[in-house]
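The complex appears here minus one protein chain, its other protein chains still in place.
Then we have subunit A:
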Amino acid sequence: MSEKIVFEKAKERIEHIEDVLSSVAAGDLDVRIEAEIEDDLTGVEEAINILIEDLTYELKQSKKMREELEEKLSKIEDQQKTIIRQQDDLLELSSPVSKVWDNILILPVIGTLDSQRAQIMMENLLQKIVDTGCTMSILDITGVPTVDTQVANHLLKTVTSARLLGADCIISGISPAIAQTIVHLGIDLSVIKTKATLQDAMIYAMRKNNQLTHGKIKSDHLSETEETE
């Protein structure tokens, strides 16, 4: 074989390698270089074939991982949706207003009073006042661990709007620690009728009720509690 033929042959094979590489670059991973004769170039050709194999494997792996990740992501998104839905449910559930006696409503507040909850709470209470025609309502905040100015502001607004509808609001369940904190903050809650416990508020409301219905305090028991206070 003359040198020229060898050179031509080598050129051909290199061009073939180029073709295969550009196919791979374009995304076709099924192509392989077919080695016809064994010589110095065969090693390079085999190495390229192995590289293509490895690349195919890695691509498959990463595709699999991406699919797994996407699956997980959609699961998380589903969970997120559930959480949001449950939060909404909770908002509705957490502000029950119940009529406990003639003319008396109770709204127990538990947990944190953020703007959204405060708004729903106020709406529920006002609606219930209108629906039932009750003129006494008790807001029990025993379950509220922190009363800052915003919470106090919400309470004041709720009481004021209830008053506009002709209902008196009593706030009960202020702990000694919260009482001191409110005073230090400088919030004036003296415009609101407050009682230490729900029981006190209940007794007060029932006594008020008696006054309203009979024009004077009838029950001996109730007037006694007033003296001992």
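Methods note: a residue touches a chain if its C-beta (ideal position, glycine included) is under 8 Å from a C-beta of that chain, and two chains touch if they have at least 3 such contacts; residues count from 1.
In this text, contacts and distances are computed from a predicted model.
Think of the chain that is not pictured: of "Serine/threonine protein kinase", "Imidazole glycerol phosphate synthase subunit HisH", "Outer membrane lipoprotein carrier protein LolA" or "Ribulose bisphosphate carboxylase small subunit", UniProt labels it "Serine/threonine protein kinase".
Here one chain is not drawn; of A:S22, A:S62, A:Q79 or A:N153, the residue touching it is A:N153. Screening A:S23, A:Q119 or A:T181 for touch with the missing chain picks out A:T181. What subunit A contributes to its contact with the hidden chain is residues 112, 114-116, 145-150, 152-153, 175-178, 180-181, 184-187.
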